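Got a structure for you, written out below as structure tokens; questions coming shortly.
Presenting subunit A:
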Amino acid sequence: MTITLSAKEVASKIEENFPGSVVESSRDNLVVRGDSLLDVARFLKDTEGLDFDFLNFITAVDYYDHFEVVYLLSSLEHNHCLTVKTRCHDRENPAVPSVISLWQGADFQEREIYDLFGIKFEGHPNMKRIFLWEGFEGYPLRKDFI
Partner candidate 1 sequence: MKFERYGIGIAKGLTVTIRHLLRHPTVNQYPEQRLNISRRFRGNELVWNQEKCTGCGTCAKTCPQGAIEIVTSTDMTENKYVVEKYEVDTGYCINCGLCVESCPYEALYFSHAFECARYRRGELVQGKEDMLETPERKVSGYFYPDKAAKLPKQTLLVEKITEKR
Partner candidate 2 sequence: MALRTEPFVLNMGPVHPSTHGVFRMRATLDGEVVVDIEPVFGYLHRGIEKLAEQRTYTGTIPLTDRLDYISSMSNNFAYCLAVEKLAGIKVPERAEYIRVIMAELQRIASLLIAVGSFLNDCGAYFTPFLYMFRERERIVDLFEMVSGQRLTYNYMRVGGVSQDLPKEFMPALHKFMNLMPRFLDEYDRLLMQNEILIARAKGVGILTREQAINSSASGPVLRASGVKWDIRKADPYSVYDRFDFDIPAQESGDCYDRYRQRVEEMRQSLRIIQQAMEQLPPGPVRTEVPHLIRPPAGEAYARIECPKGELGFYLVSDNSIAPYRCHIRPPSLLNLTALRDMVRGWKVADLIIIFGSIDITVGEIDR
Partner candidate 3 sequence: MATAELDIYHLVKLQAVPPDWPGGFWWHWLFFTVVIIGFVLTMVMGVIYIERRGMGRMQSRLGPNRTGPFGLLQPVADAIKVLLKENIVPTAADKLVHWLAPVVAFAPALMLFAVIPFQNGALLADLNIGILYVVAISSVSTMGIFMAGWGSSNKYSLLGAMRNVAAVVSYEIPLVLAIVGVVLISGSLSLNQMVVAQDIPFILLQPLGFLLFFAAGCAEINRSPFDLMEADSEIVAGFHTEYSGMKFAMFYLVEYAEAVAISAVITTLFLGGWRGPLLPPWLWFVVKVLLVFFAMVWTRTTLPRIRIDQLMAFAWKFLFPMALLNLFITALQVLADWPAELAWAMIIVNIAVMAIIILIWSKFFFRLGGGRIEV
């Protein structure tokens, strides 16, 4: 049975290594600050007990005042999974560090989020639209795009 790790204990571990990077950690969601996302992700992937080697999916949700990028990580040997979120409040050009260096699976999903939400992922080699054509202006999945 896949155990969803409780965000609290993982948050405490992250706090030790990267002070001030966890913005909010309630029972089931763990919100990490945007700029320290990459180190937290590397920490989650490489530490012995956690080793989240499988990235299930990345998606984004538009909550009008901020965007929330949701990562679901899971580990195939320990069979546990964790949801990590990060928020970006700037609506003009939101940016989140790209995790493609850790999980190659993030490649198309980050391009899709950029294409439909407009959230740029720094460090992504091929940051282009994936579904819509280059000349398309506006980002369809935003709540204000009618």
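We adopt the following convention: a residue touches a chain if its C-beta (ideal position, glycine included) is under 8 Å from a C-beta of that chain, and two chains touch if they have at least 3 such contacts; residues count from 1.
Criterion applied: all candidates are chains of the complex that A comes from, given by their letters.
Just so we're clear, the structure is a prediction, and the values are computed from it rather than from any experiment.
Number, please: which of 1, 2 or 3 touches subunit A in the complex?
That would be candidate 2, which touches subunit A.
What does subunit A use to touch candidate 2 in their complex?
It is residues 1-2, 53-57, 59, 61-62, 70, 72, 76, 79, 83, 103-109, 112, 116, 129-133, 140-141 of subunit A that touch candidate 2.
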